[in-house]
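To start, the structure itself, in structure tokens.
Every protein chain of the complex appears in place save one, which is left out.
Going by the order they are written in, the chains are A and B; count residues from 1 in each one.
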Amino acid sequence: MRSKLAPFAIVVVAAATIGLSGCSAGTGGTGDAKVTTITFGNWRTEDAKLWESSVIPAFEKAHPEIKVTYQATSTNDYNAAIQSKVESGTGPDVIMCRPFDVNRAWIEKGYFDNLKSLTSISNFTPTALAAWTGADGDPYCMPIASVLAGFYYNKTIFKELGLSVPTTMAEFTSDLKKIKANGKYTPLALGSADGWQLAYNVLDSIGPNYWQGEAGRLGLIDGTKKLTDPDFVAATQAFADLKPYLPDGYQSLKYEDMMQLFTLGKAAIIPDGSWDVTAASATGLDIGVFAAPVVKAGDQRYLQEMPDQGVGLNAKSKNKTASKVFLEWLGTTDFQKIYVDKVPGFFSMGTAAVPYTNKLSQQFADLKKGAKLTPRLALDRLSAGTPPLDDDTWAVLQTVLNDGVSAEAAQQKLQTGLDSWYKPAK
Amino acid sequence: MTATAPTRAPRGDRVRGSERGTAFAVHGLLIVFAIIAIAPILVVVINSFKTTMGIFGAPFALPGADTFTLQGYLDVFTGGDFVTNYRNSAVVTAVTIALTVALGTAAAWAIVEYKVRISPLITGFFIVGIMLPIRLGTVPLLKTMVSWNLIDTLPALILIYTAMQLPLAVALMMTYFRSVPTELKEAARMDGANEFRVLGIAIPLVRPGIAAVASITMLPVWNDLWFPLIFAPSKQNQTVTLGVQQFVGQFQSNYPALLAALTLGAIPLIVLFTVLSRQFIQGLSAGYGK
Partner (left out) sequence: MIRTATRYRMLAIFVLPALAIYVIFSVLPLLSSVILSFFNSSNGGSAFIAFGNYVHLFTDPYISGHFWNALRNSVEFFAIHLIVELPVGLLMAALLTSATLRRSRGIYRTLLFIPATLSVVIVGFIWRLIINPLWGVVSFPLLGNTATALPTISLMSVWEYIGIPMIFLYTALLAIPNDIVEASRIDGASPWQLFWRIKFPLIAPQFGLITILTYIWTFNGFDIVYALNGSAPGPNYSTDILGTLFYRTFFGSSGQVADLDLGATIASVIFFIILVTTAAYFVVLQRRIKTYEL
């Protein structure tokens, strides 16, 4: 009988031996005293290879006394992980900052050191710094990159169907109609399973042309405008009007499905962000980019430029000197040149011009010409309370596409939610 | 297998025919269930040998000449530290199972065997633990680990998982210890055995319970993502589940590598279950019935 316990005994013994070897391995690796290792916590898992093989080596070459560990956490878990670690004093030395409200809450909780004294900060305009300033107006994160929103289109399909790149909403709709009438391709690769995609890549991309970009956004913040104003309703209506051109079963299609559909050459247009240039061109399709069309010919054009990543200094870091050296470097043109070259689809936020080697990146950057820039609508101040306008927009836009909720009703619901807590700033 | 013995007795042809019918139905149903259980998993395995285009172009097709690739597996072994991840998961799971089984068995034995006034209180205290949402305690737990100097180590994970699994282990082991015949223990005590010796005599009888506890413990521990993410995130301490996450991007994932990593990550538990289940099933037919 007792011999039958042998398997358990083996598990215990094996566990103990591997456990011991594991512990001893874990304690090693402090290295020689001269080199300081700092950890860079961020949510860009896809970029790990690029940072580790190109960006960080460039820094380490210039600063051999510092080593940087790239610690990426998938974006869904990022806030939870960073908050738990920083609250308990175990956070990474430098931390990638979410833009606007979430970061403002982090600054308020004392997660970051003030970066006012860093010289590289002067390489950025106040607009570039705005997404990461505290209540005191000081910068808390070094701006790394912004992203742009637009529409990728399959040039081969456009040529085959004799379509031209749309500049007005009327032309856009007429293109979509023609693709649908032809029946061979899905006009618009867009699914509603991921609410954020509806908000960031569609409404906040075409919407600024309706609500005049910053005029509309800042109007909501200072309380002179309401989400129920005709401009905002018209934007949501234009969003709702795209419904006939979506793929079948769009209600349960996620963002990843959409990009697969597009890169397999089965969809003509995909509303997306510049961050996806690598993925969009991965299968070698002939691809172009166009900006959100204006409402009427001759209108001023607005383009969504979203501050995406900044990097802040953990207030509880034990390696502040080295971390500051790294942050200073992240603010230089040297870094920006390497970064936009190696990580295409992300744009430098500095005042100095940097060239883009990636063709699509350059095309995206060209969309800025003649356009007034504006960030996503709901992330600045309007999402600092409950219900956060941003999350609320995701869910409401899903109901517009899936359940046929009218644009008016949708905007009314959002405004009611906002009114329940938001006090306009002066 | 005493249950089969009477059916071997010679009977009429009609009975034998209906027996064959039963056998047919039983196998048929089990085969259907097995297909429902396994076929979806094969989809993952098949697709792990395909290119991204192949996966989404025809997800249920076998890899063909133009879609077959080992790139996913190559990425797993070159890009990540998959071997290290594997070892970490193995250490954490094995030590947690060992600790949970050892401590849980001891506690359950004592609660059942040494009845005192506060016994129901101790039982209740452990049972409440089955219901606790332990994730809520993350920040205080981190602070504890910091003060014990255990941050970013595997022992941190082991301690948390053991604490998480102990309540259910104690509750389950108690039900098994209750079925150990009193005469057996009393006889041993009469012979002058001390309490540790008595426990030693009882343990073989609760072997199925131990195997059950081990199998229940291994599942959430091997597959957990949250605690490795917070308590042992550095490269040398990553577990398999956390390592797999590196192939999940913010916007775009490396699907062949993701599927390859998921396939490789699933194998150890399947093997472990096969071993453990044989243990507790054998234990059952030996311990009871005959």
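The rule is simple: a residue touches a chain if its C-beta (ideal position, glycine included) is under 8 Å from a C-beta of that chain, and two chains touch if they have at least 3 such contacts.
Since the model is a prediction, treat every value here as computed from it, not as a measurement.
S.K.: Out of B:98, B:151, B:214 or B:244, which touches the unshown chain?
M.R.: B:244
S.K.: Over the whole complex, note the residues of chain B touching the chain we left out.
M.R.: Answer for chain B: residues 1-4, 6-7, 19, 22-23, 26-27, 29-30, 33-34, 36-38, 40-41, 43-44, 47, 56, 59-60, 99, 103-104, 106-107, 109-111, 113-116, 119, 122, 126, 128-141, 144, 159-160, 162-164, 166-168, 170, 175, 195, 208, 212, 215-216, 219, 222-223, 225, 241, 244, 248, 258-259, 262, 265-266, 269-270, 273-274, 277-278, 280-281, 284-285, 288-290 touch the chain left out.
S.K.: Need a quick check: the contact residues on chain A for the chain that isn't drawn.
M.R.: Spelled out for chain A, the touching residues are 75-76, 78-80, 83-84, 98, 101-102, 105, 108, 191-193, 195-196, 247-254, 257, 260-261, 378-379, 383-388, 390-391, 394-396, 398-399, 402-403, 417, 420.
The definition used in the following text is that only the chains that are shown with their structure count from here on.
S.K.: Report the inter-centroid distance (CA atoms only) between chain A and chain B in whole Å.
M.R.: Inter-chain centre distance comes to 38 Å.
S.K.: Which positions of chain B touch chain A when the two form their complex?
M.R.: Those residues of chain B that touch chain A are 52-53, 56-57, 79, 87-88, 90-91, 94-95, 97-98, 101-102, 138-139, 142-143, 145-146, 151-155, 158, 203-204, 207, 210, 214, 225-226, 229-230, 233-237, 245-253, 275-276, 279, 282-283, 286.
S.K.: In the complex, go through chain A and note every residue touching chain B.
M.R.: 1-2, 4-5, 7-8, 11-12, 14-16, 18-19, 22-23, 25-26, 29, 43-46, 48-49, 69, 71-75, 77, 81, 84-85, 87-90, 255-257, 259-261, 263-264, 273, 275-276, 278-279, 282-283
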